[in-house]
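What you see is the complex with one protein chain gone and the rest in place.
Read from first to last, the chains carry the letters A and B; within each, the first residue is number 1.
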Amino acid sequence: MDSTMLPEVTAVGVIIKAVLILAVIAAIAGFGTYIERKILAFMQRRLGPQHVGPYGLLQLAADGIKLFTKEDIIPQHANKIIFAVAPVITAATAFIALAAVPVFPGFTIPLVDVYVPSIASDINVGILFVLGMMAAGLYGPLLAGMAQANKWGILGSARTAIQFLSYEVVTGLSILAPIMMVGSLSFVDFNDYQADGTWLVVYQPVAFVLFLIAGFAETNRTPFDLLEHEAEVISGYVTEYSGMRWGLFFIGEYANMITIGVIASVVFLGGYNDFWIFPGWLMIIGKIAFSFFFMLWVRAAWPHVRPDQLMWLCWKVLMPLAVINVVITGLVMMII
Amino acid sequence: MYEVIAFYVFAVSTTILFTITAMSKNVLYAMSSLAAGMVMISGLFFLLGADFLGVVQLIVYVGAVMALYAFAMMFFDATKDIKERHQNAPLVFLLGGLMAVLFVVMFSAPIIGDNIQALYPYAVDEFGNSIKNAEYVGMILFTKYLIPFEVAAVMLLVAMIAGIILAGKKMDYSLTECEVSDEELKVEELDIAEKLKKEEA
Partner (left out) sequence: MSLEQFKNRNVGTQNYVKLDLAHTPTTGWGQFKQVVGRTFKPELFVGLWVTFREMGNALVGGKMHTTQYPFEKLPISPRYRAIHDMLRLMESGNYRCIGCGLCEKICISNCISMETKYDENQRKEVSEYTINFGRCIFCGYCAEVCPELAIVHGPRYETASEQRASFSLFEDMLTPIDKLNLQQEYDGFGAISPNADENIKPTPLAY
(Lines give C-alpha, C1' and ligand atoms only; values in the text may rest on other atoms or scores of the structure.)
Protein backbone atom coordinates (compact mmCIF):
# COMPACT_ATOMS: atom_id res chain seq x y z
CA MET A 1 0.00 0.00 0.00
CA ASP A 2 1.53 3.26 -1.06
CA SER A 3 0.45 6.16 1.08
CA THR A 4 0.65 8.64 -1.80
CA MET A 5 -2.08 6.79 -3.66
CA LEU A 6 -4.59 7.22 -0.87
CA PRO A 7 -7.12 10.07 -1.08
CA GLU A 8 -6.81 12.98 1.31
CA VAL A 9 -8.06 12.45 4.84
CA THR A 10 -10.70 15.01 5.73
CA ALA A 11 -12.12 15.95 9.11
CA VAL A 12 -15.49 14.50 8.11
CA GLY A 13 -13.84 11.20 7.28
CA VAL A 14 -12.12 11.09 10.64
CA ILE A 15 -15.36 11.85 12.46
CA ILE A 16 -17.17 9.13 10.51
CA LYS A 17 -14.33 6.78 11.37
CA ALA A 18 -14.54 7.64 15.06
CA VAL A 19 -18.30 7.04 15.09
CA LEU A 20 -17.74 3.78 13.20
CA ILE A 21 -15.16 2.58 15.71
CA LEU A 22 -17.39 3.50 18.63
CA ALA A 23 -20.46 1.83 17.17
CA VAL A 24 -18.85 -1.26 15.73
CA ILE A 25 -16.41 -2.00 18.52
CA ALA A 26 -19.03 -1.37 21.21
CA ALA A 27 -21.36 -3.74 19.39
CA ILE A 28 -18.59 -6.31 18.93
CA ALA A 29 -17.63 -5.92 22.58
CA GLY A 30 -21.20 -6.64 23.57
CA PHE A 31 -21.42 -9.44 21.07
CA GLY A 32 -18.12 -10.74 22.45
CA THR A 33 -19.92 -11.77 25.62
CA TYR A 34 -22.20 -13.96 23.52
CA ILE A 35 -19.27 -15.45 21.61
CA GLU A 36 -17.35 -16.04 24.80
CA ARG A 37 -20.24 -17.83 26.47
CA LYS A 38 -20.93 -19.87 23.37
CA ILE A 39 -17.31 -20.96 22.83
CA LEU A 40 -16.70 -21.72 26.48
CA ALA A 41 -19.88 -23.77 26.43
CA PHE A 42 -18.82 -25.71 23.34
CA MET A 43 -15.45 -26.44 24.86
CA GLN A 44 -17.20 -27.90 27.87
CA ARG A 45 -19.65 -29.72 25.58
CA ARG A 46 -22.54 -27.52 26.61
CA LEU A 47 -24.90 -25.58 24.38
CA GLY A 48 -24.52 -22.07 25.77
CA PRO A 49 -27.15 -19.34 25.48
CA GLN A 50 -29.88 -20.62 23.19
CA HIS A 51 -33.32 -19.33 23.86
CA VAL A 52 -33.24 -15.62 22.98
CA GLY A 53 -33.51 -15.48 19.24
CA PRO A 54 -32.14 -18.06 16.81
CA TYR A 55 -29.15 -19.84 18.38
CA GLY A 56 -29.38 -17.32 21.23
CA LEU A 57 -28.11 -14.56 18.98
CA LEU A 58 -30.29 -11.94 20.64
CA GLN A 59 -28.85 -12.73 24.06
CA LEU A 60 -26.92 -9.48 23.71
CA ALA A 61 -30.18 -7.54 23.52
CA ALA A 62 -31.56 -9.36 26.53
CA ASP A 63 -28.40 -8.64 28.51
CA GLY A 64 -28.44 -5.02 27.42
CA ILE A 65 -32.05 -4.53 28.50
CA LYS A 66 -31.24 -6.19 31.79
CA LEU A 67 -28.18 -4.02 32.38
CA PHE A 68 -29.96 -0.79 31.47
CA THR A 69 -32.98 -1.43 33.62
CA LYS A 70 -31.10 -2.75 36.60
CA GLU A 71 -30.98 -0.61 39.70
CA ASP A 72 -27.88 1.52 39.79
CA ILE A 73 -26.53 1.18 43.29
CA ILE A 74 -23.93 3.51 44.75
CA PRO A 75 -22.81 2.36 48.20
CA GLN A 76 -23.42 4.79 51.03
CA HIS A 77 -19.84 5.38 52.08
CA ALA A 78 -18.38 5.28 48.61
CA ASN A 79 -16.78 8.31 47.07
CA LYS A 80 -19.64 9.01 44.71
CA ILE A 81 -17.94 11.05 41.99
CA ILE A 82 -14.95 8.76 41.60
CA PHE A 83 -17.20 5.74 41.83
CA ALA A 84 -19.27 7.08 38.95
CA VAL A 85 -16.28 8.15 36.85
CA ALA A 86 -14.21 4.96 37.13
CA PRO A 87 -16.15 2.76 34.66
CA VAL A 88 -16.16 5.61 32.16
CA ILE A 89 -12.36 5.75 32.40
CA THR A 90 -12.08 2.06 31.54
CA ALA A 91 -14.37 2.30 28.54
CA ALA A 92 -12.99 5.65 27.36
CA THR A 93 -9.31 4.64 27.48
CA ALA A 94 -10.10 1.43 25.66
CA PHE A 95 -11.77 3.35 22.85
CA ILE A 96 -9.17 6.15 22.78
CA ALA A 97 -6.51 3.49 22.33
CA LEU A 98 -8.41 2.30 19.27
CA ALA A 99 -8.06 5.80 17.75
CA ALA A 100 -4.45 5.12 16.76
CA VAL A 101 -4.98 1.56 15.60
CA PRO A 102 -5.83 0.41 12.07
CA VAL A 103 -9.10 -1.37 12.76
CA PHE A 104 -10.77 -1.72 9.38
CA PRO A 105 -9.30 -1.01 5.95
CA GLY A 106 -9.88 2.46 4.53
CA PHE A 107 -12.74 2.95 2.06
CA THR A 108 -14.57 5.70 0.23
CA ILE A 109 -18.26 6.30 0.80
CA PRO A 110 -19.66 6.17 -2.74
CA LEU A 111 -22.22 8.99 -3.15
CA VAL A 112 -20.79 11.76 -0.96
CA ASP A 113 -17.21 10.86 -1.88
CA VAL A 114 -15.79 10.99 1.62
CA TYR A 115 -12.69 8.92 2.29
CA VAL A 116 -12.80 7.09 5.62
CA PRO A 117 -9.22 6.27 6.65
CA SER A 118 -8.05 3.04 8.14
CA ILE A 119 -6.68 4.76 11.25
CA ALA A 120 -8.68 7.52 12.89
CA SER A 121 -5.56 9.42 13.87
CA ASP A 122 -2.35 8.29 12.21
CA ILE A 123 0.22 9.68 14.65
CA ASN A 124 3.74 8.44 14.05
CA VAL A 125 4.11 7.06 17.57
CA GLY A 126 1.04 4.86 17.27
CA ILE A 127 2.28 1.85 19.21
CA LEU A 128 3.51 3.88 22.14
CA PHE A 129 0.23 5.79 22.19
CA VAL A 130 -1.79 2.61 22.36
CA LEU A 131 0.43 1.20 25.09
CA GLY A 132 0.20 4.49 26.99
CA MET A 133 -3.57 4.57 26.71
CA MET A 134 -3.82 1.01 27.93
CA ALA A 135 -1.53 2.01 30.78
CA ALA A 136 -3.91 4.85 31.60
CA GLY A 137 -6.68 2.27 31.53
CA LEU A 138 -5.46 0.95 34.83
CA TYR A 139 -7.15 3.90 36.52
CA GLY A 140 -10.57 2.42 35.88
CA PRO A 141 -10.18 -0.64 38.10
CA LEU A 142 -7.85 1.20 40.45
CA LEU A 143 -10.17 4.10 41.25
CA ALA A 144 -13.21 1.83 41.20
CA GLY A 145 -11.68 -0.37 43.86
CA MET A 146 -10.55 2.49 46.03
CA ALA A 147 -13.74 4.54 45.80
CA GLN A 148 -16.23 1.87 46.78
CA ALA A 149 -15.28 1.55 50.47
CA ASN A 150 -15.13 -2.20 50.26
CA LYS A 151 -12.25 -4.42 51.33
CA TRP A 152 -12.60 -6.68 48.30
CA GLY A 153 -12.51 -3.62 46.10
CA ILE A 154 -9.30 -2.44 47.73
CA LEU A 155 -7.76 -5.88 47.21
CA GLY A 156 -8.88 -5.81 43.61
CA SER A 157 -7.37 -2.39 43.00
CA ALA A 158 -4.11 -3.38 44.71
CA ARG A 159 -3.93 -6.32 42.36
CA THR A 160 -4.72 -3.99 39.46
CA ALA A 161 -1.80 -1.78 40.36
CA ILE A 162 0.76 -4.56 40.68
CA GLN A 163 -0.44 -6.53 37.69
CA PHE A 164 -0.76 -3.67 35.22
CA LEU A 165 2.44 -1.93 36.31
CA SER A 166 4.49 -5.11 36.11
CA TYR A 167 3.17 -6.32 32.81
CA GLU A 168 3.44 -2.92 31.15
CA VAL A 169 7.19 -3.45 31.46
CA VAL A 170 6.96 -6.76 29.64
CA THR A 171 4.67 -5.38 26.93
CA GLY A 172 6.97 -2.45 26.29
CA LEU A 173 10.17 -4.48 26.27
CA SER A 174 8.76 -7.30 24.15
CA ILE A 175 7.47 -4.91 21.50
CA LEU A 176 10.76 -3.00 21.58
CA ALA A 177 12.59 -5.67 19.57
CA PRO A 178 10.22 -5.47 16.55
CA ILE A 179 10.30 -1.68 16.85
CA MET A 180 14.09 -1.84 16.57
CA MET A 181 13.84 -4.00 13.47
CA VAL A 182 11.28 -1.81 11.74
CA GLY A 183 12.73 1.45 12.99
CA SER A 184 9.39 3.14 13.43
CA LEU A 185 6.57 3.43 15.90
CA SER A 186 3.84 3.73 13.31
CA PHE A 187 1.48 0.86 12.63
CA VAL A 188 1.51 1.65 8.93
CA ASP A 189 5.28 1.19 8.78
CA PHE A 190 4.96 -2.13 10.57
CA ASN A 191 2.41 -3.22 8.02
CA ASP A 192 4.59 -2.12 5.10
CA TYR A 193 7.64 -3.83 6.57
CA GLN A 194 5.84 -7.16 6.31
CA ALA A 195 4.43 -6.46 2.85
CA ASP A 196 6.70 -9.11 1.27
CA GLY A 197 4.82 -11.82 3.11
CA THR A 198 7.36 -12.61 5.83
CA TRP A 199 5.66 -12.06 9.12
CA LEU A 200 7.63 -10.53 11.95
CA VAL A 201 6.75 -13.46 14.18
CA VAL A 202 9.26 -15.47 12.16
CA TYR A 203 12.07 -13.17 13.26
CA GLN A 204 10.72 -12.44 16.72
CA PRO A 205 8.98 -15.54 18.09
CA VAL A 206 10.09 -14.82 21.66
CA ALA A 207 8.80 -11.27 21.52
CA PHE A 208 5.49 -12.52 20.13
CA VAL A 209 4.99 -15.02 22.94
CA LEU A 210 6.00 -12.47 25.56
CA PHE A 211 3.64 -9.90 24.08
CA LEU A 212 0.76 -12.37 24.10
CA ILE A 213 1.38 -13.30 27.72
CA ALA A 214 1.61 -9.68 28.76
CA GLY A 215 -1.46 -8.93 26.68
CA PHE A 216 -3.43 -11.48 28.63
CA ALA A 217 -2.32 -9.79 31.85
CA GLU A 218 -3.15 -6.30 30.60
CA THR A 219 -6.60 -7.25 29.42
CA ASN A 220 -7.25 -9.14 32.63
CA ARG A 221 -7.98 -12.41 30.88
CA THR A 222 -8.06 -15.78 32.48
CA PRO A 223 -4.64 -17.09 33.33
CA PHE A 224 -4.12 -13.70 34.96
CA ASP A 225 -7.63 -12.61 35.91
CA LEU A 226 -6.65 -11.82 39.47
CA LEU A 227 -8.40 -8.47 39.57
CA GLU A 228 -11.86 -9.90 39.82
CA HIS A 229 -11.27 -13.52 40.58
CA GLU A 230 -14.46 -14.69 42.24
CA ALA A 231 -12.97 -17.48 44.29
CA GLU A 232 -10.52 -15.15 45.98
CA VAL A 233 -11.79 -11.59 46.09
CA ILE A 234 -15.56 -11.90 45.37
CA SER A 235 -15.46 -9.69 42.30
CA GLY A 236 -12.46 -7.56 43.10
CA TYR A 237 -12.89 -4.03 41.88
CA VAL A 238 -16.40 -4.60 40.48
CA THR A 239 -17.83 -5.95 43.73
CA GLU A 240 -20.13 -2.98 44.34
CA TYR A 241 -20.99 -2.21 40.73
CA SER A 242 -24.27 -3.04 39.08
CA GLY A 243 -26.20 -2.23 35.96
CA MET A 244 -24.67 -0.25 33.15
CA ARG A 245 -21.65 0.92 35.17
CA TRP A 246 -20.65 -2.72 35.46
CA GLY A 247 -21.43 -3.10 31.78
CA LEU A 248 -18.99 -0.31 30.93
CA PHE A 249 -16.17 -2.24 32.60
CA PHE A 250 -17.13 -5.20 30.50
CA ILE A 251 -17.21 -3.24 27.26
CA GLY A 252 -13.81 -1.77 28.13
CA GLU A 253 -12.36 -5.22 28.73
CA TYR A 254 -13.60 -6.55 25.43
CA ALA A 255 -12.44 -3.46 23.54
CA ASN A 256 -9.00 -3.96 25.09
CA MET A 257 -9.02 -7.57 23.94
CA ILE A 258 -9.70 -6.36 20.41
CA THR A 259 -6.92 -3.78 20.71
CA ILE A 260 -4.43 -6.43 21.81
CA GLY A 261 -5.61 -8.59 18.93
CA VAL A 262 -5.07 -5.73 16.48
CA ILE A 263 -1.57 -4.97 17.80
CA ALA A 264 -0.60 -8.64 17.67
CA SER A 265 -1.92 -8.98 14.12
CA VAL A 266 -0.37 -5.80 12.77
CA VAL A 267 2.98 -5.97 14.54
CA PHE A 268 3.67 -9.69 14.45
CA LEU A 269 1.26 -11.41 12.09
CA GLY A 270 1.59 -9.51 8.84
CA GLY A 271 -1.01 -6.79 9.26
CA TYR A 272 -3.53 -6.07 6.51
CA ASN A 273 -1.37 -7.23 3.64
CA ASP A 274 -2.86 -9.48 1.01
CA PHE A 275 -2.00 -13.11 1.52
CA TRP A 276 -2.22 -15.62 -1.29
CA ILE A 277 -5.77 -15.22 -2.64
CA PHE A 278 -7.18 -13.55 0.46
CA PRO A 279 -7.58 -9.77 0.39
CA GLY A 280 -6.05 -7.69 3.18
CA TRP A 281 -9.26 -6.75 4.94
CA LEU A 282 -10.22 -10.40 5.26
CA MET A 283 -6.78 -11.28 6.58
CA ILE A 284 -6.80 -8.63 9.31
CA ILE A 285 -10.34 -9.51 10.40
CA GLY A 286 -9.41 -13.17 10.40
CA LYS A 287 -6.32 -12.57 12.50
CA ILE A 288 -8.16 -10.38 15.01
CA ALA A 289 -10.94 -12.95 15.23
CA PHE A 290 -8.41 -15.70 15.78
CA SER A 291 -6.63 -13.84 18.57
CA PHE A 292 -10.02 -13.16 20.18
CA PHE A 293 -10.84 -16.84 19.88
CA PHE A 294 -7.42 -17.73 21.27
CA MET A 295 -8.12 -15.69 24.40
CA LEU A 296 -11.38 -17.56 24.95
CA TRP A 297 -9.69 -20.87 24.17
CA VAL A 298 -7.02 -20.24 26.78
CA ARG A 299 -9.71 -19.31 29.24
CA ALA A 300 -11.38 -22.67 28.68
CA ALA A 301 -8.14 -24.62 28.96
CA TRP A 302 -5.89 -23.15 31.60
CA PRO A 303 -6.29 -22.49 35.29
CA HIS A 304 -5.38 -19.11 36.65
CA VAL A 305 -2.24 -18.38 38.62
CA ARG A 306 -1.64 -17.13 42.14
CA PRO A 307 -0.64 -13.50 42.62
CA ASP A 308 2.86 -14.43 43.77
CA GLN A 309 3.27 -16.70 40.73
CA LEU A 310 2.14 -13.82 38.57
CA MET A 311 4.81 -11.52 39.98
CA TRP A 312 7.42 -14.27 39.84
CA LEU A 313 6.57 -14.93 36.22
CA CYS A 314 6.78 -11.26 35.33
CA TRP A 315 9.97 -10.21 37.07
CA LYS A 316 12.02 -13.39 37.12
CA VAL A 317 11.10 -14.95 33.79
CA LEU A 318 9.41 -12.67 31.29
CA MET A 319 11.27 -9.44 31.98
CA PRO A 320 14.77 -10.97 31.74
CA LEU A 321 13.72 -12.87 28.64
CA ALA A 322 12.45 -9.67 27.07
CA VAL A 323 15.67 -7.83 27.89
CA ILE A 324 17.79 -10.67 26.51
CA ASN A 325 15.64 -10.67 23.40
CA VAL A 326 16.17 -6.94 22.93
CA VAL A 327 19.94 -7.28 23.43
CA ILE A 328 20.22 -10.18 20.99
CA THR A 329 18.13 -8.32 18.42
CA GLY A 330 20.42 -5.32 18.79
CA LEU A 331 23.55 -7.43 18.40
CA VAL A 332 22.22 -9.21 15.35
CA MET A 333 21.17 -5.92 13.76
CA MET A 334 24.61 -4.48 14.48
CA ILE A 335 26.47 -7.41 12.92
CA ILE A 336 24.31 -7.88 9.85
CA MET B 1 -8.27 27.99 15.19
CA TYR B 2 -8.81 24.43 16.41
CA GLU B 3 -5.37 24.49 17.98
CA VAL B 4 -6.18 27.63 19.95
CA ILE B 5 -9.45 26.21 21.24
CA ALA B 6 -7.76 22.94 22.10
CA PHE B 7 -4.92 24.77 23.83
CA TYR B 8 -7.29 26.74 26.04
CA VAL B 9 -9.32 23.66 26.84
CA PHE B 10 -6.21 21.75 27.86
CA ALA B 11 -4.68 24.68 29.73
CA VAL B 12 -7.80 25.55 31.70
CA SER B 13 -8.54 21.94 32.58
CA THR B 14 -4.92 21.34 33.62
CA THR B 15 -5.03 24.35 35.91
CA ILE B 16 -8.37 23.40 37.41
CA LEU B 17 -7.34 19.81 37.94
CA PHE B 18 -4.06 20.70 39.61
CA THR B 19 -5.86 23.25 41.79
CA ILE B 20 -8.14 20.45 42.92
CA THR B 21 -5.04 18.36 43.65
CA ALA B 22 -3.61 21.07 45.87
CA MET B 23 -6.83 22.13 47.55
CA SER B 24 -8.77 18.92 48.04
CA LYS B 25 -8.75 17.24 51.42
CA ASN B 26 -9.71 13.93 49.95
CA VAL B 27 -6.78 11.82 48.82
CA LEU B 28 -8.77 10.06 46.17
CA TYR B 29 -9.84 13.33 44.55
CA ALA B 30 -6.30 14.66 44.75
CA MET B 31 -4.82 11.61 43.12
CA SER B 32 -7.33 11.22 40.35
CA SER B 33 -7.26 14.90 39.47
CA LEU B 34 -3.44 14.80 39.41
CA ALA B 35 -3.54 11.85 37.03
CA ALA B 36 -6.14 13.55 34.85
CA GLY B 37 -4.01 16.71 34.83
CA MET B 38 -1.06 14.66 33.60
CA VAL B 39 -3.21 13.42 30.73
CA MET B 40 -4.13 17.04 29.89
CA ILE B 41 -0.44 17.99 29.88
CA SER B 42 0.25 15.22 27.42
CA GLY B 43 -2.51 16.74 25.33
CA LEU B 44 -0.52 20.00 25.33
CA PHE B 45 2.53 18.08 24.11
CA PHE B 46 0.51 16.61 21.28
CA LEU B 47 -0.67 20.10 20.32
CA LEU B 48 2.93 21.27 20.10
CA GLY B 49 3.71 18.42 17.72
CA ALA B 50 5.85 16.61 20.27
CA ASP B 51 4.07 13.29 19.87
CA PHE B 52 6.82 11.27 21.45
CA LEU B 53 7.00 13.42 24.58
CA GLY B 54 3.24 13.34 24.90
CA VAL B 55 3.18 9.58 24.78
CA VAL B 56 6.08 9.31 27.20
CA GLN B 57 4.21 11.66 29.52
CA LEU B 58 1.24 9.30 29.31
CA ILE B 59 3.23 6.13 29.92
CA VAL B 60 5.59 7.40 32.59
CA TYR B 61 3.54 9.85 34.61
CA VAL B 62 0.03 8.54 34.16
CA GLY B 63 0.84 4.88 33.80
CA ALA B 64 3.67 4.43 36.26
CA VAL B 65 4.35 7.27 38.69
CA MET B 66 0.76 8.03 39.59
CA ALA B 67 -0.04 4.35 39.91
CA LEU B 68 2.76 4.08 42.44
CA TYR B 69 1.16 6.93 44.42
CA ALA B 70 -2.07 5.02 44.25
CA PHE B 71 -0.31 1.94 45.49
CA ALA B 72 0.87 3.82 48.55
CA MET B 73 -2.71 4.96 49.10
CA MET B 74 -3.91 1.40 49.60
CA PHE B 75 -2.63 1.52 53.14
CA PHE B 76 -5.26 3.94 54.40
CA ASP B 77 -8.91 4.63 53.86
CA ALA B 78 -9.01 6.63 50.67
CA THR B 79 -12.65 7.61 51.01
CA LYS B 80 -12.15 9.69 54.15
CA ASP B 81 -11.10 13.32 54.32
CA ILE B 82 -7.70 14.16 55.73
CA LYS B 83 -7.10 16.73 58.43
CA GLU B 84 -4.02 18.69 57.57
CA ARG B 85 -1.85 19.92 60.38
CA HIS B 86 -0.10 23.19 59.83
CA GLN B 87 2.11 23.85 62.78
CA ASN B 88 3.63 26.94 61.29
CA ALA B 89 1.31 28.49 58.76
CA PRO B 90 3.56 31.47 57.84
CA LEU B 91 6.45 29.11 57.10
CA VAL B 92 4.29 26.98 54.82
CA PHE B 93 3.09 30.10 53.06
CA LEU B 94 6.64 31.44 52.70
CA LEU B 95 8.08 28.17 51.34
CA GLY B 96 5.20 27.66 48.96
CA GLY B 97 5.46 31.23 47.68
CA LEU B 98 9.21 30.92 47.23
CA MET B 99 8.78 27.74 45.24
CA ALA B 100 6.22 29.40 43.01
CA VAL B 101 8.47 32.40 42.38
CA LEU B 102 11.40 30.08 41.67
CA PHE B 103 9.40 28.16 39.08
CA VAL B 104 8.23 31.35 37.39
CA VAL B 105 11.84 32.56 37.18
CA MET B 106 13.04 29.22 35.86
CA PHE B 107 10.45 28.98 33.14
CA SER B 108 10.55 32.63 32.10
CA ALA B 109 14.35 32.66 31.92
CA PRO B 110 14.51 31.45 28.30
CA ILE B 111 12.09 34.21 27.31
CA ILE B 112 14.27 36.93 28.82
CA GLY B 113 17.69 35.46 28.20
CA ASP B 114 19.25 35.34 24.74
CA ASN B 115 21.99 32.80 25.43
CA ILE B 116 19.71 29.99 26.43
CA GLN B 117 18.45 28.11 23.42
CA ALA B 118 16.59 24.88 23.50
CA LEU B 119 16.72 22.45 20.62
CA TYR B 120 13.22 21.93 19.40
CA PRO B 121 12.37 18.75 17.63
CA TYR B 122 11.90 20.03 14.08
CA ALA B 123 9.80 18.17 11.62
CA VAL B 124 12.33 18.76 8.83
CA ASP B 125 16.11 18.20 8.90
CA GLU B 126 18.73 20.30 7.11
CA PHE B 127 18.26 18.40 3.86
CA GLY B 128 14.55 19.04 3.80
CA ASN B 129 13.54 15.49 4.59
CA SER B 130 10.83 15.01 7.15
CA ILE B 131 12.07 13.42 10.33
CA LYS B 132 9.83 11.68 12.74
CA ASN B 133 9.51 13.06 16.19
CA ALA B 134 10.85 10.03 18.04
CA GLU B 135 13.93 9.88 15.83
CA TYR B 136 14.74 13.52 16.45
CA VAL B 137 14.40 13.10 20.20
CA GLY B 138 16.80 10.19 19.91
CA MET B 139 19.31 12.20 17.89
CA ILE B 140 19.29 15.08 20.35
CA LEU B 141 19.57 12.74 23.31
CA PHE B 142 22.61 10.99 21.89
CA THR B 143 24.42 14.09 20.66
CA LYS B 144 23.89 17.29 22.60
CA TYR B 145 22.42 15.84 25.77
CA LEU B 146 24.49 12.66 25.85
CA ILE B 147 26.23 13.33 29.16
CA PRO B 148 23.09 14.31 31.13
CA PHE B 149 21.36 11.32 29.59
CA GLU B 150 24.07 8.88 30.63
CA VAL B 151 24.35 10.46 34.09
CA ALA B 152 20.62 10.10 34.53
CA ALA B 153 20.86 6.49 33.43
CA VAL B 154 23.62 5.76 35.95
CA MET B 155 21.62 7.52 38.66
CA LEU B 156 18.58 5.41 37.90
CA LEU B 157 20.74 2.28 37.98
CA VAL B 158 22.12 3.28 41.38
CA ALA B 159 18.60 3.97 42.62
CA MET B 160 17.41 0.61 41.31
CA ILE B 161 20.22 -1.30 43.00
CA ALA B 162 19.62 0.59 46.22
CA GLY B 163 15.95 -0.23 46.03
CA ILE B 164 16.63 -3.90 45.45
CA ILE B 165 19.05 -4.01 48.37
CA LEU B 166 16.64 -2.19 50.68
CA ALA B 167 13.68 -4.33 49.76
CA GLY B 168 15.46 -7.61 49.17
CA LYS B 169 17.33 -8.00 52.43
CA LYS B 170 15.18 -10.80 53.74
CA MET B 171 13.45 -11.79 50.54
CA ASP B 172 14.27 -15.50 50.74
CA TYR B 173 13.39 -15.61 54.41
CA SER B 174 9.90 -16.99 54.93
CA LEU B 175 8.39 -16.34 58.32
CA THR B 176 6.04 -19.29 58.11
CA GLU B 177 8.80 -21.78 57.37
CA CYS B 178 11.24 -20.18 59.74
CA GLU B 179 12.49 -22.62 62.36
CA VAL B 180 14.28 -19.94 64.33
CA SER B 181 11.06 -18.14 65.09
CA ASP B 182 9.46 -21.41 66.12
CA GLU B 183 12.29 -22.03 68.54
CA GLU B 184 11.94 -18.52 69.86
CA LEU B 185 8.28 -19.20 70.46
CA LYS B 186 9.16 -22.44 72.23
CA VAL B 187 11.63 -20.61 74.44
CA GLU B 188 8.95 -18.09 75.30
CA GLU B 189 6.53 -20.88 76.14
CA LEU B 190 9.14 -22.49 78.36
CA ASP B 191 9.72 -19.17 80.09
CA ILE B 192 6.03 -18.78 80.74
CA ALA B 193 5.81 -22.33 82.04
CA GLU B 194 8.72 -21.73 84.41
CA LYS B 195 7.13 -18.55 85.66
CA LEU B 196 3.88 -20.38 86.31
CA LYS B 197 5.76 -23.08 88.23
CA LYS B 198 7.50 -20.47 90.34
CA GLU B 199 4.20 -18.78 91.07
CA GLU B 200 2.69 -22.08 92.07
CA ALA B 201 5.62 -22.79 94.32
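Observations on the structure shown:
Following the convention adopted for this analysis, contacts are C-beta pairs under 8 Å (C-beta built on N, C-alpha and C of every residue); 3 or more make two chains touch, one makes a residue touch a chain.
In this text the structure is predicted, and so the values were computed from the model without any measurement.
Contacts of the undrawn chain with the visible chains, over the full complex, involve A. Note on the undisplayed chain: of the listed residues A:35, A:88, A:285 or A:300, the one touching it is A:300. Among the residues A:19, A:317 or A:331, only A:317 touches the chain that is left out of the figure.
When the full complex is taken into account, the listed residue touching the unshown chain is A:46, out of A:46, A:80 or A:151.
Although one chain is not displayed, chain A still touches it through residues 39, 42-47, 50, 297-298, 300-302, 317.
Note that only the chains that are shown with their structure count from here on.
Each chain gets one centre point, the mean of its Cα atoms, and the points for chain A and chain B are 27 Å apart.
The touching residues of chain B, counted against chain A in their complex, run 26, 28-29, 32, 35, 39, 42, 46, 51-52, 55-56, 58-59, 62-64, 67-68, 70-71, 73-74, 77-79, 132-134.
Against chain B, the residues of chain A that register as touching in their complex are 77-79, 81-82, 85, 123-125, 128-129, 131-133, 135-136, 138-139, 142-143, 146-147, 149, 154, 157-158, 161-162, 164-165, 168, 172, 184-186.
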